[in-house]
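Some chains omitted; the rest stay in position.
Labels run A and B following the written order; every chain starts at residue 1.
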Amino acid sequence: MKFSARQIAEFLHGELVGNPSVEVNNLSKIEEGTPGTLSFLANPKYTHYIYQTHASIVLVHKDFEPEHPIEATLIKVDDPYACLAMLLNLVNEATIAKRGIEQPNYVSSSVTLPDDIYLGAFAYIGERVKIGKNVKIYPQTYIGNDVVIGDNVTIFAGVKIYHSCVIGNNCILHAGTVIGADGFGFAPQANGEYAKIAQIGNVVLEDNVEVGANTTIDRATMGSTIIKKGVKLDNLIQIAHNVEVGEHTVIAAQAGIAGSAKVGSHAMIGGQVGVAGHIKLGDRIQVGAQSGIPNHVENDAVIMGYPAVPSKEFARQVVYVKRLPELTRTVKALEKEIEALKEQLKNNKL
Amino acid sequence: MKFSARQIAEFLHGELVGNPSVEVNNLSKIEEGTPGTLSFLANPKYTHYIYQTHASIVLVHKDFEPEHPIEATLIKVDDPYACLAMLLNLVNEATIAKRGIEQPNYVSSSVTLPDDIYLGAFAYIGERVKIGKNVKIYPQTYIGNDVVIGDNVTIFAGVKIYHSCVIGNNCILHAGTVIGADGFGFAPQANGEYAKIAQIGNVVLEDNVEVGANTTIDRATMGSTIIKKGVKLDNLIQIAHNVEVGEHTVIAAQAGIAGSAKVGSHAMIGGQVGVAGHIKLGDRIQVGAQSGIPNHVENDAVIMGYPAVPSKEFARQVVYVKRLPELTRTVKALEKEIEALKEQLKNNKL
């Protein structure tokens, strides 16, 4: 598919500067732009690239005024990054559009598939599963009994959803994600062995949740593990049983939230962070990568470290620890000076 | 399914206080109890909830004597938590009971399926696989050639078991787990490249092992990677080649054990812990979350930190590091005082 500069300018309600009939069929980064691609200039620190790029079209801010000649056709828009996102979306939807039912598949007799579904080969749909409109279920996915799936949901290849879990509207689940495996619950016995505590709750993903590849979200012992609306989870994250993650919180890859912890809304949790069980993290907190959080955290806290402290304090600690050899030398020198002073004072007295 | 308070009291050999004919069809936490559910009071710090809960039935300790009126019917038992576990188990077994062979599946001609198996659709059973009694193999699982599976094993959807591995009796493997992938073994070459060392060993899970979702246990280079009986592994754990994990040890999510390390029995390893290769961890050790363990650890050690030290020492270190700015200020002040003393002494002398 090719689009002309004129078509794109119209789609984005932008102002065209240059050749309206030049065509592109792909997107590129400005520093790597090749003919036939569209690029963008959102960050001023990349401005110098616009004079060198071979991209055929560049999206720029409406206030951009070139200081040198530019080879590319420009499209001036209010927000180049937002316009880029719109174009990326267009390309993506064209690329991954899927419809129809592939064979073989396994659909339980109690299930009615919607007309507009994409159901990939080797997908498994358990008993009494409910599926909304415009849902894409990729190959080799497993949807256990009594799962409920909302509208406009995309479930990529190999996702496993255990029985009775709920997936809200507009959710996206990436390949290898496991929703609803048993929480890690065992009762220690007198003889040193562990007895399994059956986990009879479920997992609820509210609307607009995206879950990255190979992330695991365990079912609750009783009740629900809840991922609230708009939450975005990256890859390889562990969400333990009975956790709650608040609305519009984003969590980066390989973070882990232990059992029954409550994470606030609009929080940003860095990669590889660990959150202890049964604690409460406030709204809008920001947690630096690899932090370990053992205790409750107030709203709006910005924290980092192991154990986590306010990020400014963490930065100070790092500096002070670096200076420990120097501090130790200073203390040694002071000891000697004091010895000398004592000696001197003794002689003085005599 | 509904049960009356009388039926449950009889099943648990408990003493009934209240209405014997009230019925429940689900379980709840005491603070979230709703009519028609059974709840429990195991932890005394939740006692106040019993006077507010809307649960229809509450399991309590036989010595519990209410101080205020209680709406719910009580069932007094020796151990409310153990009784709850029994009820959870009952509910769970009723929910996930599976039998029969779903189509399509792939079973090698050299394999005889037991009569009582559950084999999900799209499951793959390689050559010469041996399967015990009362085994559940969920959809989309892969069982490689020459794998041996004991009795009462449950293998959830999408588990992958490479050839020649051994799964003991009563094991539970959660979705996405990979057993027996190649260990990470490469020989550096003179030219800076790496040559693969083939990994011809296997993985042995002894009896009563549970493995969480998307956990990976690599096959040994030679011999076996061994997970001893009663071990419980959480989600997203990495067990490298030739590791041994001792009996009844529990390891929390996202921990990683590097190659050839030996973990003792009855140990408790926290989430995101890292254990170096070729070291030996003692029996009954407790390791705090996110710790990094570079060296051998004695029996019964309680450790934490990066690198791990005795947990009490870690707690002290944290306090001392926090006080570093203050300590540094003190040292600076002492330097000034000593300068002043020196000055004074010089003047004194004159």
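Everything below uses one rule, namely that a contact is a pair of C-beta atoms (placed from the backbone, for glycine too) under 8 Å apart; a residue touches a chain by one contact, two chains touch by 3 or more.
What you see is a predicted model; the values in this text were computed from it and never measured.
Of the identical chains making up the complex in this file, 2 are positioned in the shown model, whereas the full set numbers 3.
Here, only the chains that are shown with their structure count from here on.
With centres defined as mean CA coordinates, chain B is found 25 Å away from chain A. The touching residues of chain A, counted against chain B in their complex, run 104, 106, 122, 124, 140, 142, 144, 158, 160, 162-164, 176, 178, 181-182, 184, 186-187, 192-200, 214, 216, 218, 221-223, 236, 238, 240, 254, 256, 258, 272, 274, 276, 292, 294, 306-307, 309, 313, 316-317, 320-321, 323-324, 327, 330-331, 334, 337-338, 341, 344-345, 348. Note for the complex: chain B touches chain A at residues 27-29, 32, 81-82, 85, 88-89, 91-93, 95-96, 102-104, 120-122, 138-140, 156-158, 172, 174-176, 208, 210, 212-214, 230, 232, 234-236, 248, 250, 252-254, 266, 271-272, 289-290, 306, 318, 321-322, 324-325, 327-328, 331, 334-335, 338, 341-342, 345, 348-349.
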